[in-house]
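Of the protein chains in this complex, all but one are displayed in their positions.
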Amino acid sequence: MTSPAEADTEVVQARRPQPRRGVSLRDAGPPIALVVVFGVFAALSPGFRTLSNVQNVLDAAAVLAVVTIGISFVLMMGSIDLSAPGIMGASAITVALLVANNRNDNDLGFVGIAVAVLLAAGLGCLSGLALVLLKVPSFMATLGVSAVGLGLATLLFAGVQPNIADPMLEGWAVERFLGLAHLTWIALGCVLLGWLVQRYSRLGRYAFAIGGAEEVLALSGVRVAPYKVAVFTLAGAFYGLAGVMVTSQLSAGLVQAGRGYDFSAITAAVVGGTLLTGGRGGILHSTVGVLLVTVLTNGLVQVGVSPYWQGGVQGLIVVAAVAAAVIPQRRRNQVTK
Amino acid sequence: MTTNLQTGPVPGGRTAPPALEVRGLVKHYPGVKALDGVDLVVHQNEVLGLAGENGAGKSTLLKALVGLVRPDAGEIWVRGERVRLRSVVDAANHGLGMVFQEQSLVPNLTAAENIVLGSEGPGVRRGIYHWRTMRRLAQEQLDKIGSHIDPLARTDSLSFADRQMVEIAKVLRIEERTSHPPVIILDEPTSVLESKEIETLFTQVRRLREFASVVFVSHRLDEVLDVCDRVAVLRGGRSVGEVPAAGAAPAELHRMMIGSTGSDDHYHDGLAERSEEPGRPRLVVRGLSGRTFRDVDLEVRAGEIVGIVGVHGSGREDLCRALFGAEATTAGEVQLDGERLDLSGTRAACAAGIGYVPAERKTEGMVGPMSVADNMTLTKQQARCSGPLVRPRKQATLVDTWIERLSIRTPHRGTAIQRLSGGNQQKVVLARWLVSGDVRLLLLDHPTRGLDIGARSEVYRLMRELAGSGVATVLLADSLEEAIGMSDRIVVMSDGRATTEIAAPSGGKPTPLDLVKEMV
Amino acid sequence: MSTPVLAQPASDAPVVARPTVGQRLTSFMPVIALVVLLAALTVVDPGFFTLSSLTAAVRTAAPLVVLAAGATVVVLCGGIDLSIAALCSLATVFFALWLPDLGGLTTLAIVAVAGAIGALQGVAHVLLRIPSFIVTLGGMSIFSAIALVISDAGPIPVSDRGTTHWLTLYVAGVLPMAFVVALVVVAVVSLVLRLTPVGSWVRAIGYSESAARLAGSPVDLVKVGAFTLSGACAGLAAVMLVSRNFSGSPTMADNLLLPAVAAIVVGGTAITGGHGSLWRSLAGALVVTLLRVGLPIVGVPSAYEQILYGAIIVAAVALTLDRSKVLIIK
Partner (left out) sequence: AGGGAAGGDVASGACDPADVTLVGQVRNESNPYEASWLDGGDAFAEQVGLTQERLTYDGDSTRQQEQISQLLAGDTECLVMNILPNGDSDTPPIVEGAEAAGAYLVTQWNKPADLNVADYDSWLSHITYDGVESGRQIGDALAEAIGGSGGIVALQGILDTGAAKDRFAGLEESLAGNPDVELLDDQTANFSRAEALEVTKTLLTKHGDDIKGIWAANDDMALGALEALQQAGRDDVAVVGIDAVPDALTAIEEGTMTATVSSDGPWQGGIGLAIGYCVATGELAVEDIAADDRAWFAEQFLIQQDNVADFVSPETSEADFACDNLFSRSQGAIS
């Protein structure tokens, strides 16, 4: 045999054209929807199309983006994760009590942040363990862990609002680089990290594979349980970071720091083209979904839709966007769950 | 003709220990003794065929050989050394690898990843993918079998045959785990392949023999005799003997499989015996177009069996699905017994008296966790009801009748269908359309896929019986021989169009070659 | 018949596969979980195990049982209905608004309209092929918005209590009528599933939708039916809530969504579809209710209550889910 490296380039170059490798047309729906929604709001509202509002949208997307990256790995496996509110709450209070704050004399700075993220990862790990050891479906395992997280947070909260005085953490929300808050850059870093993990790490590719055909992995001698636990742990870490980010934005640790992020992250991921059945989509898909959801929230305020109707209009547009995105994939005998 | 198991000739004349030896393997399932003391020897550099009826225990035996089934008793020896196989990895470390009866690739990964899955070696270092290395490793495997696919193509974008090649490339990775020649196990690899693909596969199997041993399972006995050196036969979970392939006839193998002297000619017997002339046109298709087929005209008369042949991608499967309302059409008209047929959905098709047996049994044909009885009566619910209410007794009687008539081997009608062997599952799926006796048109997509000879001739007999009673049948056959043997007329499809029609009356059958010429 | 002669193996095997003791036990697990929980609460606070306390608990559980029962059929079909709670809230508002005009017919009208709204979601799901998760998530926000607007964002008092009075009565002095109604709903739907072909259609769709469709099962119809039932149950639960709260309010039932889904899963119904039953959801709803009311009442402090709640529902599912029926757990 010739040197394999040479051989493979030759062979591969020779027959590249037909089989599917990269992005395909069916992934184009969500980005198109994003452009359309953006265009409509830009046409309707002068305030929407300003540079500062675009910055605002990006800043506003930061926390949701980090949560959604975490949840995307879980969704890729075909599992679901409702633990974000609890884990974010626990991490928010933890970090607020560990960095300089008004409740105690701690001033751990970066270490405090790391501990909060680790705690969050631990809670995520708990979900994974319940799934693989107790064989409890992730829906319930993560719902349980969310309750545990909220309980822990309430314990630590102990009735008095911890406000942070750590300049670094406060600075994340306030200071800007190239027009974007540091938090937004952190979120962008997470997107990049998530994408690298999805593309280049065994964990990411196996998560994707578990969603595609879990039983085949077992037949190939791969023990999937550790990877499942690792994915939930990773997701937990992202939620933890998101909790820290919320704390930085509010300068205070709130038990409710993660309220509502479970469903909005799932919505964002699905709108971006990640399937709840697993095996499709990924970080970049989800990021598009996050932008779509954030643009919607912002745009509805900008064009002045009544607060009473905002939720409803948003729901309607999300359904419409998903419907439009699935049209090209519709088949007679297609299974939709 | 039957030779002693322990002293078979060693190819090459050396007296090396056999590559693999099984002694007295036993495996019980609730209600079934799947393996009842199996003995088997696989020599170095030989292709051993394994034959047996549906449910004889072939898959169970093979799964035990790769650590997926934990036997209740018995021994497995690899190259003269007794081993205990606890997992696929264990088996791979001993040089045993298997291509499963149902394809087992992760559809959303690249071919390269599938090939190295679970044994990435230098392709993944510290959890990080090195795509160049991965691609190289995969390419090495593909080169071994001379496949030209792109290792970075997503697996679900590959053709069926290419995927099978990926599976073989993947199983050959076990070479990297042992310094010894591997034993490659192929469980019914041909049941989903077209004849051309089968040829390619056989070329690969013969190449494999140069450096490995192969265990090959197929219900097409001529195939088995063609590619194997020796054939061992299982019956009821026991080894009942073996024959050297050279000079053996399928009928002889079959006799061993069923333990009695059955009829010799299962492919052809009775083919000519249908007395009635086909009746008036029952199905008339005019200018039908859909996603993968264009402008198809087709006519099937009552009592007629029309085979449609074509390669993968010829559009024949989608045509069938369209006639059953399971695939959208863009133009054309279909009439059934002179009435315009509603193609809007499967429900309408069923109501019109159309039956459809899909090729993908596991995902489309049966509802795995549901019982044999419920699977059988899923379509014709009225057959088990009086008024709107289900009558369990009525269902039981009906189902038991059909279990008996089709010799479906199941512990009980209440057993989950997924516990049956593949062939028996297929019979249940077929029976679904027969229980009420009101089918006018049957669309059969590979109805005998995975069936043993006995079950197959049973299905043939049934088809003929149905045709005799006036049912029109469209058959997408498992092999050209089957198409020729069973059909009154054969339509060739290529590139989405029905290009040629060849009459195939009994007595005037075309040859496979005649068809192949038209197909490409 | 010229079939091959059967070889011996199957013949010496038992012909009828009777469920083993273990299998029987798994189908009782939801009830066992319930009993264990009740026993534990009683040990912590002996005062908890009294007739009036149990009566109050089942009365409390009634709307949750009804909500969970309806949604169970959707889950059995492999889907999910996230809109039940919001639809229930909307229905309480409708009830309060329509009562003055419709009088005694209001209850029927509410159940019918809620059923129709559920059907609408079902139609959107099957026609547009949008995952039920998304359709009903959208439905949830749309229903909330409508409820907020038509109620002018506030509760609407129900002065004519006569219409719902019957729901507050007690059968034999101890069994709350609302709970009896919930039991009837569970029983009727269960019987329909068991005695008609609908049951096997639902299971077939849940286990393998494409196989069901290719067997000619009325997949779309059954799914729309499941969403209709789920909607109608949300309507009935709304009537129960109104009978308890004497008003309709745009957010009244919103917080019942997760408990209802938890009830279904705690009962051991597979969230992936196919396997499960309404009886399981009934037991699950009682477990969830006991946790919601029992933990604080026996004196578990708020923070620990949440931790315990989380741990116990996970443990309950670990106990009730029959893993021989659900092969891959996602």
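Some notes on this structure:
By written order: A, B and C. Residues from 1 in each chain.
Methods note: contacts are C-beta pairs under 8 Å (C-beta built on N, C-alpha and C of every residue); 3 or more make two chains touch, one makes a residue touch a chain.
Since this is a predicted model, take the numbers as computed values, not measurements.
Taking every chain of the complex into account, the absent chain touches A, C. Checked against the full complex, the one of A:Val174, A:Leu193 or A:Ile327 touching the unshown chain is A:Val174. Checked against the full complex, the candidates C:Val35, C:Ala153, C:Leu191 or C:Ile328 give a single residue touching the omitted chain, namely C:Ala153.
As for the chain not pictured, it touches chain A at residues 45, 47, 50, 52-53, 56, 59-60, 89, 150, 153-154, 157-161, 163, 173-174, 181, 246, 249-252, 254-257, 259, 297-298, 301-302, 304, 307-308.
Taking the whole complex into account, chain C touches the unshown chain at residues 47-48, 50-53, 55-57, 59-60, 63, 148, 151, 153-155, 157, 169-170, 173-174, 176, 241, 244-253, 255-256, 289, 292-294, 296-297, 299, 301-303.
Heads up, the rule we're going with is that only the chains that are shown with their structure count from here on.
Arrangement of the chains shown, judged by which pairs touch: all-to-all, with no pair of chains left without contact. Set against the Cα centre of chain C, the chain with the most distant centre is B.
Remark: chain B and chain C have CA centroids separated by 42 Å (rounded to whole angstrom). Rounded to a whole number, the gap between the C-alpha centres of chain A and chain C is 30 angstrom.
In chain C, the residues that touch at least two other chains are 210, 213-214. Contacts with at least two other chains are made by residues 326, 345-346, 364 of chain B.
Chain contact summary for the complex, chain C toward chain A: residues 78-79, 124-126, 128-135, 137-142, 144-146, 148-149, 153, 209-210, 213-214, 258, 261-262, 265-266, 270-273, 302-311, 313-315, 317-318, 321, 323, 328-330. Across the interface of their complex, chain B is touched by residues 1, 4-5, 7-8, 11-12, 14-16, 19-21, 199-203, 205, 208-209, 211-213, 215-222, 279-280, 331-333 of chain A.
Chain C contributes residues 1-10, 12-17, 194-197, 199-200, 203-204, 207-208, 210-218, 220-221, 274-275, 325 to its touches with chain B in the complex.
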